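All protein chains but one are shown at their positions in the complex.
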Amino acid sequence: MQLDLLNQLRAQVPLVVNYANYVTPNFVANGLNALGASPIMTSEVDEADDLVKITNTVVINLGTINHYETDLVWQLCTSAVKYHKPIVLDPVAVGATAYRLDIAQKLLQDFPIAVIRGNVGEIAALAQVDWATKGIDAGTGDADPAAIAKACATRYHNVVALSGITDYITDGQQLFKVGNQTPLLPLTVGSGDLLSSIIGAFVGITDNYYEAAQVGCAVLACTGEIAAQPLHSHEGGTFAARLLDKLTIVDKEDILEILK
Amino acid sequence: MQLDLLNQLRAQVPLVVNYANYVTPNFVANGLNALGASPIMTSEVDEADDLVKITNTVVINLGTINHYETDLVWQLCTSAVKYHKPIVLDPVAVGATAYRLDIAQKLLQDFPIAVIRGNVGEIAALAQVDWATKGIDAGTGDADPAAIAKACATRYHNVVALSGITDYITDGQQLFKVGNQTPLLPLTVGSGDLLSSIIGAFVGITDNYYEAAQVGCAVLACTGEIAAQPLHSHEGGTFAARLLDKLTIVDKEDILEILK
Partner (left out) sequence: MQLDLLNQLRAQVPLVVNYANYVTPNFVANGLNALGASPIMTSEVDEADDLVKITNTVVINLGTINHYETDLVWQLCTSAVKYHKPIVLDPVAVGATAYRLDIAQKLLQDFPIAVIRGNVGEIAALAQVDWATKGIDAGTGDADPAAIAKACATRYHNVVALSGITDYITDGQQLFKVGNQTPLLPLTVGSGDLLSSIIGAFVGITDNYYEAAQVGCAVLACTGEIAAQPLHSHEGGTFAARLLDKLTIVDKEDILEILK
């Protein structure tokens, strides 16, 4: 894994244009800022092209997508193609509503998405694998997250980062796992959104999206473990602040030392 | 008071669909998550029915309501009636603008709202009691919060949770008070929004809305006292994180020990 990307990110300070949901943008922006990237959010179609022109990456988060803003999302992606900027898609709760699933599939059809980052339910919904429609049960062989991630990556010809207790990163053929975790990360609303935007930051500084997704997952999972170390498993409020603290100083060596 | 609802909530993990304001959704979502419920926010009318179908409760918060989203609010409530899901209304600042008051009254006219949660000014505006229009003065007999809460509950045939230094919960006839408090809770923006959504979570797991509102008020007020214990009364920033920490572990016994 090219963990040197972390130093490269801090040297380059990539700009990440986010179409964010309205629940977690503050946490995501603070997380990107803490790590060393530069976040900007937008809600206006008429400035999309200007922003994408100067950005390193576009991150599309469907957490509170609505029909007033779909033209903005399409313009961000159209400009991303025009200026050869990578796109990361976070298909939040895409398994919960037909509206979100439809938007996500249209995006995947219309644009070359570099990386999809979601949890097992979201990735399974996109992969449209048989077992997914019967519900996800991580305990059965059929519902192996690695297989779901590969099916999704193969279907849409991109990199998939399926995050959970173990993160599975795949380009459809190769598979990389990150086994670091803390219960405090899923307790923190927006930790998945942040992971997508962090992957977005790394995707913005290398053409190797598979490596970028690995590094993004490793950085957040390991920093989470480090931040959680002195805390009890219920201290989610305190953890969120400490996670931001640690994102600013975590380095390659810290990660290599604990990476699973 | 049926404090066993707290254990039941954690066992059941109710889904709470929130039409949230855009100021405090992160805090509200983290608070619900910390307590053991499952929050989701939406801003799209076309996914409202899908979400309400799978939810336990709908919480409508008028904090930043606008005419682009009133159809979403009406659809959420229409679907709530269709699928027999309870609705909690937070009439934020309904006394401050005619627009908000009008929306709140139309909602109360069109839909069976299970619980209204507001402060004394908001509840008085809805109750349209004579004294309210002259301004609220907690020191006069006429402006007794308990009477205002009862007038509001009687007028709209629902449960009212009027929160403040003392919380008053009433179904129009019975009255329950929660006397626990800390100055740090009102110092935290969104603590009222969170209370409404917590009541929403409890309303989603029992048909007894009066009990659910009592338990919601008791849980937040007591957890606030517990979180505030080692802090000075100015440490609102630190308190917000500690409140989330404590919401995850507070149990029936902790609450019974300090409940006033």
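General remarks:
Letters A and B name the chains as they come in the text, with residue numbers starting at 1 for each one.
Here is the rule we go by: contacts are C-beta pairs under 8 Å (C-beta built on N, C-alpha and C of every residue); 3 or more make two chains touch, one makes a residue touch a chain.
Predicted, not measured: the structure shown is a model, and the values here were computed from it.
Within the full complex, the residue among B:A34, B:L220 or B:A241 touching the omitted chain is B:A241.
One of A:V16, A:A34, A:C217 or A:I255 touches the chain omitted from the figure, and that residue is A:A34.
Interface residues of subunit B with the unshown chain, by the touch rule above, are 21-24, 26-27, 63-68, 93, 96-100, 187-190, 234-238, 240-241.
Mapped onto subunit A, the interface with the missing chain covers residues 20, 22, 25-26, 29-30, 33-34, 39-47, 50-51, 54, 68, 240-245, 248-249.
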